[in-house]
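Before I ask anything, let me first share the structure, which is written out below as structure tokens.
Note that one protein chain of the assembly has been removed; the remaining protein chains are unaltered in position.
What follows is subunit A.
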């Protein structure tokens, strides 16, 4: 099974996770820029984070044979802090960089005027940069938030096929499907969506325009939920080809619209071997001290 995790926050994960993901079949992923748990208070804090996504984290992933891509945005939660919103002026520069495959996560958290402003401006930036958009839907009042999200997307003029609306569930999937956007599902332990509910949704709505992700981050989450969903699909009678479509070809098609995916195998990578001791990123290595 080859797997492309279209939404996972690797800065919060360990090298054990990278090794387990590679063993599970993960060869590529997208890390969306998001909130880090501790609220940011300055623009500089965002810029260092964006640079880390495109620099250190990409390097770290390649040490484990995985191609790392990122999406860049001011997330809706922090769009409410005026100390952070000036980062919007910096985002177009990042959207031009190698490995940036979408604008995201954008969308709504509490549906405030500040979130409206950040969402609308960043949709316009995506159109200017010819990039897809990853939209986060709110944890609270999700159905209303999804309606409003789709209205704003429609008003922006962006093609619906350039938009994935993420964190969907049984109540709002049809709305997004009918709008022509891509449907994203975050498969979590206990919350949002589990792999068996995911299979039921796939049986009802089909495998077109569906992205399944682990959305693993610093919270309770599981970076192998993509693999577990693939297994649950096979157990429910889906074919290998259908699993490949959902777990690989769909994310490649969606993010490939950026023209910025790198999917060739990492040169020189051998599974199970420790990273080369001389491999480092600006002086930092994933190894801790010399090997015994």
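Quick notes on this structure:
We take it that a residue touches a chain if its C-beta (ideal position, glycine included) is under 8 Å from a C-beta of that chain, and two chains touch if they have at least 3 such contacts; residues count from 1.
By definition in this document, contacts and distances are computed from a predicted model.
Per its UniProt record, the hidden chain corresponds to "EboA domain-containing protein" from the list "ABC transporter permease", "Phosphocarrier protein HPr", "EboA domain-containing protein" or "(2Fe-2S)-binding protein". Across the entire complex, the residue among A:34, A:49, A:64 or A:238 in touch with the chain not shown is A:64. For the options A:98, A:117, A:208 or A:240, the residue in contact with the chain missing from this view is A:98. Contact with the undisplayed chain is limited, among A:190, A:241 or A:273, to A:273. Hidden from this view is one chain, which touches subunit A at 51, 54-55, 62-65, 93, 96-98, 259-260, 266-271, 273-276, 278-284.
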